[in-house]
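Entry: chain A
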Amino acid sequence: MKRKGWVLLFGVMMLALASGPASVYAAEKTAAFLDLTDMTGAIAGLAGQASRITKATFDYFNERGGIDGVKIKYIGVDTRYDVARALSAYKRYRRTPRLLLANTIGTGLGKAIYPLILRDKIINYTPGDGEFQARLGRTFIYSTPYQDGFSAALDWMKEDWQKKGNSGAPIVGFTSWDNPYGREPFRGGKEYAAKIGVKLLDPELFPVGSLKHDVWLNRLAAKGANYIYVCGVDPTPTNVIRDAYALGLTKKIQFVTDYWGPDRAVGVKAHAEALEGSVVVSCFSRGTDTLNHPIMTKIWKKYMKTPVNEMRGSASIGFSWAMHFIEGLRIALKDVGYEKLNGEAMYQAFMKLKGHNVTQGATGICDYSPSSRRMSRYVKFYRIQGAELVPITDWRLAPDAVSLHKF
Partner candidate 1 sequence: MRPCGIFDERYTQDMAILRTKQHWALLVGALILLYLFPLFGSYYLVSFLNNLFITIIVVLGLQIVSGYCGQISFGQPAFMAVGGYASAILTLKAGVSFWLALPLSGLIAGVFGIIGGAPSLRIKGFYLAIATIAIHFVTMWLILHLKITGATQGLNPMPPEIFGFPLDTDERMYYLIATVMLIMTFGARNLVRSKVGRAFVAIRDNDLAAEVMGMNLYHYKLLAFFISCFFAGIAGSLYGHLIMVVHPEQYTLTHALWYVGMIIIGGMGSIPGTFFGVIFVRVLDELVLFASPFLSEAFPWLGASPAAALGLSAFGLVLIVFLVFEPRGLAHRWEIFKASYRLYPFAY
Partner candidate 2 sequence: MLNLKNIEVIYSDVILVLKGVSLQVPEEQIIALLGANGAGKTTTLKAISGLLHTELGEVTDGSIEFQGDRIDRLDPERIVKCGIVQVMEGRPLFEHLTVEENLMVGAYSRNDKPAVRNDLERVYRYFPKLQVLRARTSGYLSGGERQMLVMGRAMMAKPKIMLLDEPSMGLSPLLVKEIFKLIKQINEQEKVSILLVEQNARIALDLSEYGYVMENGRIVLDGPSLKLLENEDIREFYLGLSDKGKRKSYREVKHYRRRKRWLA
């Protein structure tokens, strides 16, 4: 009996494996969005809510009859930040009818999936690795490249430094995760710093799971940093600044974090006091901007069933994923019609998005064009004040640092 049980179990497993995708996708007019995201792994904090709001946004439009009658299928897979798993998932779903776009998180994953993307002629969606901008391909970056964002922050620092009555340029420290993402802003950012005369200290890279960051902070402080740019997905930047606060460094040094920096419902909620005064450079709306965004709040109220107050900055990211896809789909449908809709049509459509305010202010003006894979070249600066992220600038054009670096 026990033996038969095993055989049976095995059979069921194989059957389920073989019959999976067919049963899910009904024969409606659909276009598919594949979200290979990390919901339980290293960057779950960022990706989890973003993916949920993406799905909610699609639901919202589907309920209104879809995009010109085409409904959007959202396929979300938890990859646990594991390249092999994600690849396997992609291979499973790549034959989904009218799969137009695969959203991937993680540098290694993006690289591993790219040959398949080329073969399938669809769009790959990935966060801000500037290499994709430097070598135009089918990968679209759903943010401003990290180096551009870093450079914009350098500009702001210099401005701020001079506004405070100092002359010349400030000394800037950089601290981040010791992984591919963590080193990315430096490629191009370093060149830009040299260009505008900002003295950039050696980067301080720390292991992803560090408990405390005193050592690196102390060293940057000892080298006389006036500004420190912190990378890492929240709560890491929050933890870094919290440690700096405990060391009393926040009084002397202005901390600036990148897009994935303190989130209003994560780091800011936990350590408002320590973070007070820190600045976040972001290509997505955050804080009060997110809370005041009319469509997003509407979608949130309808689908998320939790108070709007729990909406994070990363909601803007998920929303912008969905909106870019929807706009692209609209253009593609207009250009080729549903019958001929495929990844290539979507690819062409994406390159026509330049200049549109696709996300109604959740991000800057869209910049996808035949010569640009940046979602937007605009970034906005926020300051953490009274446990909330408050905008201190309007959308500002970030410098093009990607082109400065030799990839």
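In this section, contacts are C-beta pairs under 8 Å (C-beta built on N, C-alpha and C of every residue); 3 or more make two chains touch, one makes a residue touch a chain; residues count from 1.
Regarding candidate selection, all candidates are chains of the complex that A comes from, given by their letters.
The model shown is predicted, which means the values in this text are computed figures rather than measured ones.
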Touching partner of chain A in this complex, picked from 1 or 2: 1
Candidate 1-touching residues of chain A, taken from the complex the two chains share: 2-3, 6-7, 10-11, 13-14, 16-18, 20-21, 24, 35, 37, 39-40, 44, 47-49, 51-52, 55, 75-78, 80-85, 87-89, 91-92, 94-95, 106-109, 111-112, 114-115, 119, 131, 178-180, 183-184, 305
